[in-house]
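With one protein chain withheld, the remaining protein chains of the complex are depicted in position.
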Amino acid sequence: MTSPMAPPAAAPTTMSKADGLHMLNVSHAFGDHTVVSGVSVFVNPGELVCLLGPSGCGKTTLLRLAAGLEDLQVGRITIGEDTVADGHGGPQMPPEKRNVGLMFQDFALFPHLTVYENIVFGLAEKDRPRRQWARDTLATMGLGDYADAFPHTLSGGQQQRVALLRALAPAPRVLLLDEPFSGLDVNRRAQIRQDTFQILSRSGIATLMVTHDPEEAMFMADRIMVMQDGRIVQSGTPVEIYFHPKTVFVAELFGPVNRLDCRVENGALVSVLGPFPANGLVEGAEAQVLVRPEALNLSQPGATDAGTLLTVVSARSLGRSSHLTLSLEDGGDGALFNARMPGVFLPEIGSRVSARVAPEHLLIFPKPAP
Amino acid sequence: MPHMKRLFAAGLVAASTVFGATTWAQAADQEVNLYSYRQPFLIKPLLDAFTKETGIKVNVVFAKKGMLEKIKAAGDNSPADAVLTVDIGRLYALKEGGVLQAVKSDTLEKNIPAHFRDPEGMWFGLTSRARVALVSKERVKPGELTSYEDLVDPKFKGRICVRSGKNAYNVALIASMIAHHGEEGAEKWLQGVKANLARKPQGNDRAQAKAVYEGVCDIAITNNYYMGKMMTNDEKPEQKKWAAAVRLTYLNQGDRGNHMNVSGAAVTKSAKHKDAAVKLIEFLSGDAAQKIYAEDNQEYPVKPGVPYSKLVQSWGEFKGDTLSLEKIAKLRPAASRLVDKVGFDDGPGS
Partner (left out) sequence: MPHPAAVADRPAARYLPARLIPDRWGVLTLAVALFVATPLIAVATIALTPAPDIWRHLYNTVLFGYIERTVTLIGGIGLGTFVIGTGTAWLVTMCRFPGRGLFNWALVLPLAVPTYILAFVFTDQLEYAGAVQGTLREIFGWRDRQDYWFPEIRSMGGAITVMTLVLYPYVYLLARAAFLEQSVCVLEVSRTLGKTAWQSFWNVALPLARPAIVVGMTLAMMEALNDFGTVDFFGVKTFTAGIYDVWLNMDNISGAAQLASVLMIFVVVLVVMERMARRGQRYHHTSSKIQALPSYRLSGVKAALAAVFCAFPILLGFVLPASVLLSYAVVFFDVTLKANYLTITLNSISLSLGAAVIAVAIGLILAYGLRMGSGPLPRAAVRFASIGYAVPGAVLAIGVIVPMAGLDNAIDAFSERVFGVSTGLLFSGTVIAILYGYLARFLALSFGTVEAGLGKVSRNMDGAARTLGASPFQTMSRVHFPLLRTSLLTAGLLVFVDCMKELPITIILRPFGYDTLATFVFQYASDELFEESALGALTIVAAGLIPVIILALTTLRSRPGHAGGGHP
């Protein structure tokens, strides 16, 4: 087969900096099962946006809609100036005309083609510059020797890089990544993530990535959009999302937190870990206070500014940090607290430690009045 | 994907060969298209002789079923000119199916006695055959078995072999029993025969003679010409041994005579080469062909005056049942139902 499959003539051979992805008020259902409802996503040129959420929240469907692999039912999708799909009876541009790059979770490498053939699959026969780019990039990524190998002989990390290169090769206007690191070994993931980040930031392409791994999202994203049950629940920079989650759901995405049920008494939130500023909550209001494990500051008791005394139930070193499980001194209701301390902090089991929480690290969610 | 390309190329070549080889209907009257229920290798000598004499080529297709439906479906465009069958059932079905045409030919009327052809001239019997008993020379005394009715005698319990009751020859025989004894009488008879069977009905006619030779049973019901064919089989001499173990016995010689069937031929309604088709049937009913039938196949020629083969003559004179063949044919469905009702093919003891 030699038929050329050039990207649309307008597509430049160098990375475009001008095209962003806009998905406006998109809804989607399979049969009578709604998976996306009223979602709007904007990815600006050069920006990397992460859709973060648990599996089944509709984020992959959004990617497939953007790529044109599903017909848009409601809403509108534009890439740059072009409307590529209109859910109100408008045009549905087929995926091959959209010039988007899509990298699948399982990589979907063509098993019958070599690494190089996979990468240049989307390039015209006579597109010398891009073909040269593919060869060069393969070499810079340390895959030069594998150009003529078949995908199944490659490691997971190598396959991931091939899939990424294949998606990038036709110089897409928008890049879509579906859980790009989930298929990889944990110990190689960090390195590959770093490499991928480098490649993407160099390309300056508008990228929409889907993941359920918050750390991944934090690392990669300029902006994170958290999805829950087909809706965007919060959108913001990684710092905003982490430190200022709008809901308990968002806060808990980043791992287990310590939950405290509090009530405002005498102008302060009363909790087992001591009083916290009421933050403007009225007297008698109830609130849920979330404390991340690393926000729980532990020290040997007996120091001047003593906090709440907790009993050590377990203490394990994780190398860079130590993880502790603690209970209230009297063991009362059996509630356990998780704490993470930097370095080595391994008090004896059964010993007591003093716990304090810096007020700026508290996550306070008022409970709706009953 | 060079393999696939090659495969497709080969397929195309093959397809074109196939279509190229197809014989399209030709206008010339120098040929005749024949549907045959009889194996081509058996009729080849006859057809060769016909072609030699008349210069008319005979194209044959052999099949045991589906011919009537094929002719019917093709209607006026059917390429078949004539049909050759091995029993009365097919001839009658073709006639009832409305695909035959009446033929008026002095030669045929002269060659074939009236009871061997259709009164309307729709079909013509070419040979007749008797469904006889081959009995063990050792274990069955002459005169012990003289009629079909004798077959139900308890003394023959476990001693009779016959092929499936659904075989066309047996269906015709049972139909003749219905004609003579009524359905109830025939049913009782068939029940009796079943009770006397040595084994579940199976195999062909020759296999029944073989079973007598092997001692499985003492009486085999077969068409007469199989006896002749076994006796003269030089390629498989063991069949001569089977034949040597049995004695051919004509049945019902004291009354109505032995049950008879015919092989025959007919011209189709849509025949494009009607003249050639009639010529073929006339030839088959003529002296030369009738002699071949007699000598090669050990059948009874229908044409009066054509001698039986020496072998057939050695079995002596016999009397054939003159029951109307059409009547037998009409009773076939009833006979077939009787076989079901009695459970004949389930064998004895069921």
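Here the chain labels run A and B in written order, and each chain numbers its own residues starting at 1.
By our rule, a residue touches a chain if its C-beta (ideal position, glycine included) is under 8 Å from a C-beta of that chain, and two chains touch if they have at least 3 such contacts.
What you see is a predicted model, and the numbers here were worked out from it, not measured in a lab.
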Query: Considering the full assembly, with which of the depicted chains is the omitted chain in contact?
result: A, B
Field: Residue in contact with the excluded chain [from B:P142, B:P304 or B:G343]
entry: B:G343
Task: Determine and list the chain B residues touching the chain excluded from the picture.
output: 1, 3-4, 7-8, 10-12, 14-15, 17-19, 21-25, 33, 39-42, 59-67, 69-70, 73-79, 89, 93, 96, 164, 166, 168, 171, 199-204, 206-207, 210, 214-216, 235-236, 238, 332-333, 335-337, 340-341, 343, 345-346
- prompt: Considering the entire assembly, which residues of chain A contact the chain that has been omitted?
  reply: 1, 3, 5-7, 27, 29, 31-34, 37-38, 64, 67-69, 71, 73-74, 87, 94-96, 98-102, 104-106, 108-112, 121-122, 150, 152-153, 166-167, 169-170, 172, 176, 229-231
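One rule holds for everything that comes next: only the chains that are shown with their structure count from here on.
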- request: Compute the distance, rounded to whole Å, between the mean C-alpha positions of chain A and chain B.
  value: 84
